[in-house]
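Can you read through this structure? Questions will come right after.
Only a single protein chain was left out; the remaining protein chains are all shown in position.
On to chain A.
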Amino acid sequence: MKNKRFYWLLSLVLMLSLFLAACNSGDDTDAQTDAEGDTTEDTSSEEGTETEEESDTGEPKQGGTLTYAIDAEPEGILNVHYYGTATDFEILQFMVDPLFTYDENLAPEPHLADWETEDNKTYTFKFEEGVKWHNGDELTVNDWVFALETLADPDYEGPRYSNVQTIEGAEAYNKGEADSISGIEVINDYEVKVTFDKARVNNLINVWSYPMNENRWKDVPVSEMLGHEFTRTTPIGTGPFKMGKVVPGETYEFIANEDYFKGAPNLDKIIVKVIDNKAVSGALQNGEVDMVPVHPTLGEEVEKMEDVELVTYPGLSYYYVGFKLGVFDNEKKEIVEEKEKYQDKTLRKAMYHAINRQEWIDAFFSGYGSPVDAPVPSNHWIAADDSDLQQYEYDPEKAKSLLDEAGYKDTNGDGFREDPNGDEFVVNFSHYASTNPTFEARAKALTQYWNDIGLQTTLEMIEGSLYYDKIEKDSDDIEVFYGGWSTGTDPDPTALWSSDALWNYTRWNNEKSDELLEKALDVEVVGTDKEKRQEIYTEWQQLANEELPMLYIAELQELQGINKRVGGVEYDVSGSNLPNEWYIKE
């Protein structure tokens, strides 16, 4: 109770501070918005031309210290094999390198290693020669093998076992039945052959792609790795920056790695600072931090700052309104029961047409997002073309006629529709509560849309962790719920959509969907043909778009506030470019 009250007050402060900050930028910026209005949409291209100009004048400037802020507290697990929150990775990204990275279409491209495969089952990896760890050791395939064995070790305590599970013999190793993973065959220091348990199209993307310095770690038992100082305060990698001093939970210092295999960084240092999310805009404005991720609600304010550029790039998450269509049995891994209330597809379609998604995104995410029509963010390479999907545009009249057609009519004259049997019909909508004051407002807005077409809607705000607990357990008081998913670089939606998946929260049970999802991963069907795979996924998206187990609301953009004195930073859907290319202009 006390906790809840505290949250309320905190959100009030948040709001107050927003007002304060808004007042600060005051009158003079109002005029500016008009002038800037035309150019703000293409910040990314602006960014592009700027860097070109710089390269005209010669080499980017050397030296300088960049302050990078994160607005959530890290857990301090500075080991890429163990970390759990994205915040920790934001720190790690400066010092670790994967075997392969992703290009702007999210296709893997070689980084520390190149690979070859003929059958999608056996892969030969060729490592870059002469890459040095921060402590001077040379990187060899043994470091990667060591990482894979650590993840498969019975004593391993991190969440990454699933990234090695698909290698042949990993399960035996995990159970302690084998001394090594039989699917890994080291050819020489720079070549290794990895055999997976079966051919899959996503074997490569799924496999763990970070090496772990064997020389340094070999004497540390796996069970002690998580708490070891190599994980906590003195981690190393092969990346563009080395870890300097660490003040846990507060500041992390990175020093340029002059031997970086992709070229020495331009910057001398990067300081990663943890700041409170209420201080983000103030710190940016004052130039106390150079780069910081910005929440969409602050976007407009940051855009108005003179010395700061707001860089937007497409994100990989989508928000939805789901319908509980069944009950899942986690023991049997199947959907055991059907829930009747929202089985009528016409009802779901009517509710979709009732929502003015663009207006809603503009109001609650300051326009930093766009409506989606299927559960795949539009920048993913498997995303279906708009022309292949039905667009459920805002059309309350159509929504009303759909409801009439389906038999949802107001029979007792109370202004709200009853269900086809003439019984009272109430849409019970749930949304998670948090300290963010816009959450309740945005949920209210959705209920209003449905009220407007005559569907009586109630809203319940449920505390965050309880909310997902209830959804996962198919609790009876969850009927229509708000949620969001972020998708990874691997486009496969099976974990969230197949009927035997715990995280298929709507409990959508559709044979065709399961079949398509399976087919898209089947080497026999798709082989290495990307287009074929995309075709199947398009078909699947059309199905999801027609059946509407959930109403796809929006995909958001990622926002990064960057001080104008920083150059050489580029973002695309896979994230930023390598930080060794960043520099300070002055």
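In this text, a residue touches a chain if its C-beta (ideal position, glycine included) is under 8 Å from a C-beta of that chain, and two chains touch if they have at least 3 such contacts; residues count from 1.
As a convention for this text, contacts and distances are computed from a predicted model.
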item	value
Protein name as given in UniProt for the chain not displayed, "Glycine cleavage system H protein", "3-isopropylmalate dehydratase small subunit", "Peptide ABC transporter permease" or "NADH-quinone oxidoreductase subunit I"	"Peptide ABC transporter permease"
Sole contact to the chain not displayed, among A:276, A:338, A:414 or A:515	A:276
Given A:102, A:115, A:381 or A:468, the one touching the chain that is not displayed	A:468
Full-complex contact with the absent chain, from A:128, A:197 or A:253	A:253
Residues of chain A in contact with the chain not shown	3, 9-10, 13, 16-17, 20, 73, 75-77, 82, 84, 86, 157, 159, 161-162, 226-227, 232, 244-245, 247-253, 271, 273-276, 278-279, 282-283, 285-286, 288, 463-466, 468-469, 472, 485-488, 495-496, 501-503
